[in-house]
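The structure follows.
Other chains of the complex are left out, but the ones given are in their true place.
Letters A, B and C mark the chains as written, and numbering starts fresh at 1 in each.
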Amino acid sequence: MGTEKEFPLKGYSLPMSPQGKSAVIDPPPWHYGGDVLHLTFRADEKKMRGLVPPPLEAGPNPGEGVVWFTEWVSASEDRPDLSFVNPERSQYKECIVMVSCQFRGVPGYYVPYIWVDNDFTLVRGLFQGFPKKLGNIYMTRLHDMTPRVGGKKPGAKVKGICVSHAERIVEGSMVFRRKAEPSEAPPVKFYLRRHFPGIEDITRPDIHEITSSRVVDPKVADVWVGDGDVKFYGSEFEEVADLGPVEVTGAFYFGLGITIIGGEILHRYK
Amino acid sequence: MGTEKEFPLKGYSLPMSPQGKSAVIDPPPWHYGGDVLHLTFRADEKKMRGLVPPPLEAGPNPGEGVVWFTEWVSASEDRPDLSFVNPERSQYKECIVMVSCQFRGVPGYYVPYIWVDNDFTLVRGLFQGFPKKLGNIYMTRLHDMTPRVGGKKPGAKVKGICVSHAERIVEGSMVFRRKAEPSEAPPVKFYLRRHFPGIEDITRPDIHEITSSRVVDPKVADVWVGDGDVKFYGSEFEEVADLGPVEVTGAFYFGLGITIIGGEILHRYK
Amino acid sequence: MGTEKEFPLKGYSLPMSPQGKSAVIDPPPWHYGGDVLHLTFRADEKKMRGLVPPPLEAGPNPGEGVVWFTEWVSASEDRPDLSFVNPERSQYKECIVMVSCQFRGVPGYYVPYIWVDNDFTLVRGLFQGFPKKLGNIYMTRLHDMTPRVGGKKPGAKVKGICVSHAERIVEGSMVFRRKAEPSEAPPVKFYLRRHFPGIEDITRPDIHEITSSRVVDPKVADVWVGDGDVKFYGSEFEEVADLGPVEVTGAFYFGLGITIIGGEILHRYK
């Protein structure tokens, strides 16, 4: 949307255009439904704290983190049939690394690293404070109909692999043990850093804030619990492996549906 | 596999290697499970006949064809956990164009055109007689958890798009009307042309055969019937749009599981 | 860079990290060298004006536009050997649509639409005001050594194709007529719109400015002049074809080297 009445171009985001169809992303609410491989881990406490920007504080379980591999079908409130008009505009996969933190006593996870595989989600993420880069995300799919392999069941195995700039960065996997209740799926609250660098004075960002996503109506279904593994790989361009060895403490796989209606600014850096 | 006892390299296909891990594809049996968007159409009868190589004959319903958009999870009997070891080696999408035909009174479909999105399936297809080229295949996914959109239900809409060499080639779509019985899913028998051109005398192929896939244990589930649409787009490198306008006569969406144990040679061109 | 002394994470952009290696893009200066297919065209004057946001004004030749297809090797001042460390981080192609405009009497081009094929350039563009989306950009390469085809010479032909979200969007081509002087290559000054939408109040952007790139040391070499063509294709998600038919008025192909040291804010929308 333009900010002045007479402004001739429309869109929540660039590129704006006469009819507003060109914008890379529609305004919220944004709807998401997908499958999540959720792996909890522990790493060196000091290094994990070092990834959390103040005034966020270390979480109730400092040293704890989460890796998500997810495959989403998303849509905007404005164009709910996006997935039909063009499937490419509505599907993406992502790999998220999270670090336990809290703000004014409310625990959650800060997201230092995240990779996605399409532009609309990359830009939508930047607007919220998700530090997205492009990656190729691969996730095992379990299809009921594949002979000899089949679908979700005890013993089933899934893996997620994240490759970015021709390097393997993250790998996570899980062996299904048992079906679980929706209440067993660990909740996730995202703390983010919204940042847009300066262009005249490149030492002073134009936007630099701690934010939190406004998520409504989360729904969880088809939860499985199992045994997990996480690996971070060394890289010329990523520092996630500098966390050192990690110990996996939990593994979950579930369906998730959420709607994000915007974000909340918790702190503005001066 | 090598053909001589002393042969030091292993593999059903190139590249062969000391341990046999490098081959782009394992030997059959090959297992497939996936979701199929099945659209039946009628086109100009003469043009459709022109795509069927003798001794295959026009089918019982000359002028009838089928478009498939499918998303597969496949595995080989030798490496059933391929989808776990590396998801990338087990998932692919394809768009198939089929023309009604018959051989010695047994009706089926000849496959003049097919696009897939990975190497192992391209080569596995060539070995059987599927004339595969690479394409980007996009298919609507319906996820139960996506708010406002949701999963399979009457009124749900899915689309498949096939892009190859930077051109949109095929588009197919369906609006779900009702759930159906597995027996309503139309069966498909593939007639293929296996061909490997000569390299010394390029006017004489080294292999040129009509074949048929040996499919066992087909299983169908979660069948939906609806209203469909098919479009073929003009191209510098494809002739499918030369079929002219098509009339869509049926639309189905279903889960399919099959195992291919090899192929049968029905005719050898001299 | 962080904005507070004690800030533990480094980087000109997200994702920031302890060592500052993870940021998707380094700070300027940014260096670019590449080949440019530059096509000038005329389209409906009113529609072209409609793409230029005030206070930018229609240019001295209203209705005039430019399409660029470029293939870049870029590097940052901080990591000049990026192209060696990881070629993937330094190469990209882009397709730019420009509309003649002026600001306070200084003519240039406003960029309503642009597609690129990698993340670092997409984000670097957003920071400056280039409304980048991802696309697949294909450009003819003329290699001196290819028998029967060869390199640049009178009669040589090049084409650029831009595909985004599975749709062909722009096509441009040129037949080389003659070698030209560097001074014949048309200069380009970019006017941009920098925009970052609000996340608490989604109707009010946090950044909304007219900017201009600060380009230094432009160098042009190996200029060719020829006869060109431009096509815009209809799309579900792009409006460039709404410009209607275009008349191509010039075609150039040249080597270009530039350094961008940041941007200048010309106007802030309230």
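In this text, a contact is a pair of C-beta atoms (placed from the backbone, for glycine too) under 8 Å apart; a residue touches a chain by one contact, two chains touch by 3 or more.
Just so we're clear, the structure is a prediction, and the values are computed from it rather than from any experiment.
Novice: For validation: placed chains = 3, all identical. Expected total copies in the complex?
Specialist: 4
Quick note on the criterion: only the chains that are shown with their structure count from here on.
Novice: Which chain pair shows the largest tally of C-beta contacts?
Specialist: Here the largest contact count links A-C.
Novice: Measure off the straight-line distance from the CA centroid of chain A to the CA centroid of chain C, and report it in whole Å.
Specialist: Measuring from centre to centre gives 29 Å for this pair.
Novice: Quick check: how many Å separate the C-alpha centres of chain B and chain C?
Specialist: The mean C-alpha positions of chain B and chain C differ by 40 Å.
Novice: Chain A to chain B: how many Å between their CA centres?
Specialist: 34
Novice: Note the residues in chain A that touch 2 or more other chains, in rising order.
Specialist: Residues 85-86, 88 of chain A touch two or more partner chains.
Novice: Spell out the residues on chain B that touch chain A in their complex, using ranges where they run on.
Specialist: 31-35, 72-75, 77, 80-81, 83-88, 90-91, 138-150, 157-161, 173, 217, 219, 221, 255-259
Novice: Using the touch definition from the top, list the residues of chain C that touch chain B in their complex.
Specialist: That would be residues 136, 138, 161, 163, 166-168 of chain C.
Novice: Which of the residues in chain A end up touching chain C in this complex?
Specialist: Contacts found on chain A: 1-4, 6-9, 12-19, 21-22, 24, 27-28, 50-51, 53-54, 85-86, 88-89, 112-114, 118-119, 122-123, 126-129, 131-134, 165-167, 193-197, 199-200, 202-208, 211, 236-239, 242, 262-265, 269-270.
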